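Apart from one protein chain that is not included, each protein chain of the complex appears where it belongs.
Naming follows writing order (A, B and C), and every chain is counted from residue 1.
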Amino acid sequence: MKVGFLGLGDMGSAMADNLRRAGHELSVYNRTRARAEALSGVRVAASAQEAAEGVEVLISMLADDVAVEQVLFGESGAIHGLAPGSVHAGMSTVSHALARRLAAEHAARGQRYVGAPVFGRPEAARAAKLWIVAAGPSDAMERCRPLFEAMGQGIETLGEDPVHAAVVKIAGNLLLAAAIEALGEAYALVRKHGVAPARFLEIVNGRLLRSPVYENYGRIIAAERFEPPGFRLRHGLKDARLALAAGEDAAVPLPIASLVRDHYLTAMALGWADLDWAALARVSATAAGIHGPPQSSIANPGTPR
Amino acid sequence: MKVGFLGLGDMGSAMADNLRRAGHELSVYNRTRARAEALSGVRVAASAQEAAEGVEVLISMLADDVAVEQVLFGESGAIHGLAPGSVHAGMSTVSHALARRLAAEHAARGQRYVGAPVFGRPEAARAAKLWIVAAGPSDAMERCRPLFEAMGQGIETLGEDPVHAAVVKIAGNLLLAAAIEALGEAYALVRKHGVAPARFLEIVNGRLLRSPVYENYGRIIAAERFEPPGFRLRHGLKDARLALAAGEDAAVPLPIASLVRDHYLTAMALGWADLDWAALARVSATAAGIHGPPQSSIANPGTPR
Amino acid sequence: MKVGFLGLGDMGSAMADNLRRAGHELSVYNRTRARAEALSGVRVAASAQEAAEGVEVLISMLADDVAVEQVLFGESGAIHGLAPGSVHAGMSTVSHALARRLAAEHAARGQRYVGAPVFGRPEAARAAKLWIVAAGPSDAMERCRPLFEAMGQGIETLGEDPVHAAVVKIAGNLLLAAAIEALGEAYALVRKHGVAPARFLEIVNGRLLRSPVYENYGRIIAAERFEPPGFRLRHGLKDARLALAAGEDAAVPLPIASLVRDHYLTAMALGWADLDWAALARVSATAAGIHGPPQSSIANPGTPR
Partner (left out) sequence: MKVGFLGLGDMGSAMADNLRRAGHELSVYNRTRARAEALSGVRVAASAQEAAEGVEVLISMLADDVAVEQVLFGESGAIHGLAPGSVHAGMSTVSHALARRLAAEHAARGQRYVGAPVFGRPEAARAAKLWIVAAGPSDAMERCRPLFEAMGQGIETLGEDPVHAAVVKIAGNLLLAAAIEALGEAYALVRKHGVAPARFLEIVNGRLLRSPVYENYGRIIAAERFEPPGFRLRHGLKDARLALAAGEDAAVPLPIASLVRDHYLTAMALGWADLDWAALARVSATAAGIHGPPQSSIANPGTPR
């Protein structure tokens, strides 16, 4: 299938590469052109408009709302190149408001918008193991299906309204951020009482929660291994903002999102914007006067049996 | 083994019954005597002191610190019946401060204290599927091992200091409460944007978090099935208080625990003290102007594939 | 002086009327034309552009950033009518970002922008008792001075950068909102312990804080007299949002603003958008299970001496 692809960060590059391997014909655009040229077997377009010309499906995987608005609707933006009848699958995390606008703008041009944000970090993108949450007109989703299958391990559909996909992604990220925040607080608590966070994780996630997400973030936080980032803290802040905006629009207070946002801002003030978003947990450690990962000498003597 | 057992609520009754089935000789005490008499094959003691006389191991499974202090140290309390050389395994959730006091008081009498709080709800207690987190003198833990094995599916040991077991239990419960709170907020958000919470759970836990804990509480909350309680909200409030006290003692701020505590208080003010602690999530719904579980008519048309 | 005036809500109408009384020649514009026509002795312009034509100073007193952007920069917006050399005094509360944009846009057209937000409720506006916080080019401020003097009881200047005035107004409103929130919580606490809020206020503000602001809001809240609104709750929410945005831009966490925002959202969900913003305090009462103002029968017997 002829596919346009906008946005070649860590996620986008891996996803585009999986589409190419599956035999699709890609025309790609990235604001920093070097990242586009690093990709083999694809045509590098000079503008988003050019990347969108003649494609059946246009995929966007851009950093935030501002980037989407600029690359879609700006000068030489993709919307000016996209033909009637084509489909735009927005796969990055966007605000519920932008999802609504995209649906309307595309519909007004005889095009269709599928909201299709993904769950998964860059390693999942490379391994084509993303989970894709899609909502939009059903025939448009059908057209995207082979593409989604080449990038992900599964597709969850949510009906006709792309806003629903945006909101599920936003609320899902809120659950993850809340888990990271809670791990950060719990670790600070056990550590100052003499228990090694890694041992705490073994017990509480190993026996009780049994979640690969807690396992992954729990280990990252215990080791304070925040570089290289899988997902940057500045983007975590952006996602908290999306949750708060979605909440505000529907009159839903979200105190955990507020708390997480405030902690992200401290992280920003301390210069951690480009660490992994799990560095959120370091704010709780800092607020308890803890600096640096636990020494092996504090390691708890207990061993699981 | 000759075992004394104090506290026969939903958890304690099930645990004591499993000990009896495993062939141990039990002498039990409960403040409400009827609950003790409902248990077959055990000797019902007239006082905690009497229940503690002549036992090798005394187990306590009481509601809170006040109950432990009264039943142990009060008039006709267990401490007055317990012989030197015996072991007390405290299996309920107590404050770090009480764990410290128990260790000291027993040591002063030539006895040993094992902190051995459990993770698991009443159905896990009945099925002998509890997870036991134990810390204390190693020979004392060895003596308790066959008892723990009769009540649980596994034992995690944490070294010599019973305070460590108390803190791990308290911090573990904080993670659970944070997850419930986050689910409550995320559900309110998706619901007011038109997505059914149950569908959200299918996607986010089914594909991403993959935790039996989120699954269990996620379903309870989606259906607002808060009765009968597996663990009462008033006890959830108590556990938040224990986390805050442990944090205060070590100068660790715990904003999620503070938030959860404030929401529990609203739940108390609204008369939900004896619902399941997952009713914490209903506070977020109420604060967003949502009342009652979602109608099937709101159910989201999307289906997983 | 020839003055254009945009925005004739409760505040704007009173301010414009005071300018007219002081002998200035007004050309006014309001989106709902009827409000403009209700004002005597002024010329009613058909558009913002027309209102701005030929004036020395243009004053805007509009509800929020969106209104300012539309009335200034939209079709037939004021910017298209304003001559080079003229001054725009923005007197409503706008975001720090919009203040920055206004300064730049006017400078690019040879005009000057003075940020001049006001402290005071409608009754203060009517009595020409506003406090005006002004920042901008000094000659532009000088030109505005006689106008400010006709509307306020005093002017505080903050240097050349209009953003500073915006931020002081935003941070000042945060202090007020925090005071209202704190009064709400303290009232809920004393009331459920049997003390009448009005008596509490007499002691704590009468003797200790001695602030007319606490006195005013303290009485409104004690009597739950939230109608008619002096300043609408929905605008209070907007101001909390401005504080959070200014904080986010400078990496300053503002947990009280977050808390207040979450409580405003509950107020919105409960249908209180058009009550006075002091109804924020009712959220704390509701969260404690309190409904309605205290009965005289609860009135505390103590009397001050």
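Some points to look at:
In this section, contacts are C-beta pairs under 8 Å (C-beta built on N, C-alpha and C of every residue); 3 or more make two chains touch, one makes a residue touch a chain.
The shown structure was predicted, so the numbers you read here are calculated from the model rather than taken from an experiment.
Shown chains touched by the undisplayed chain in the intact complex: A, B, C. The residue touching the chain not shown here, chosen from C:54, C:74, C:146 or C:255, is C:255. Residue C:133 is the one among C:91, C:114 or C:133 that touches the chain not shown. One chain of the complex is left out; on chain B, the residues touching it are 237, 241, 247-248, 251-255, 258-259, 261-263, 265-266, 268-269. Although one chain is not shown, part of chain A still touches it, namely residues 262, 265-266, 269-271, 287-289. One chain is missing from the display, and on chain C it is touched by residues 96, 119, 131, 133, 135, 154-161, 163-164, 167-168, 170-172, 174-176, 178-179, 181-183, 185-186, 188-190, 192-195, 199-200, 202-204, 207-214, 243, 246-247, 250-257, 259, 284, 287-289, 300-305.
Keep in mind that, in the parts below, only the chains that are shown with their structure count from here on.
At the centre of the protein atoms shown, by the Cα-centroid criterion, sits A. Most remote chain with respect to chain B, judged by CA-atom centres, is C. Work out the mean CA point of chain A and of chain B, and you get 36 Å between them. With touch defined as above, residues shared between interfaces to two or more other chains in chain B number as follows: 287-289.
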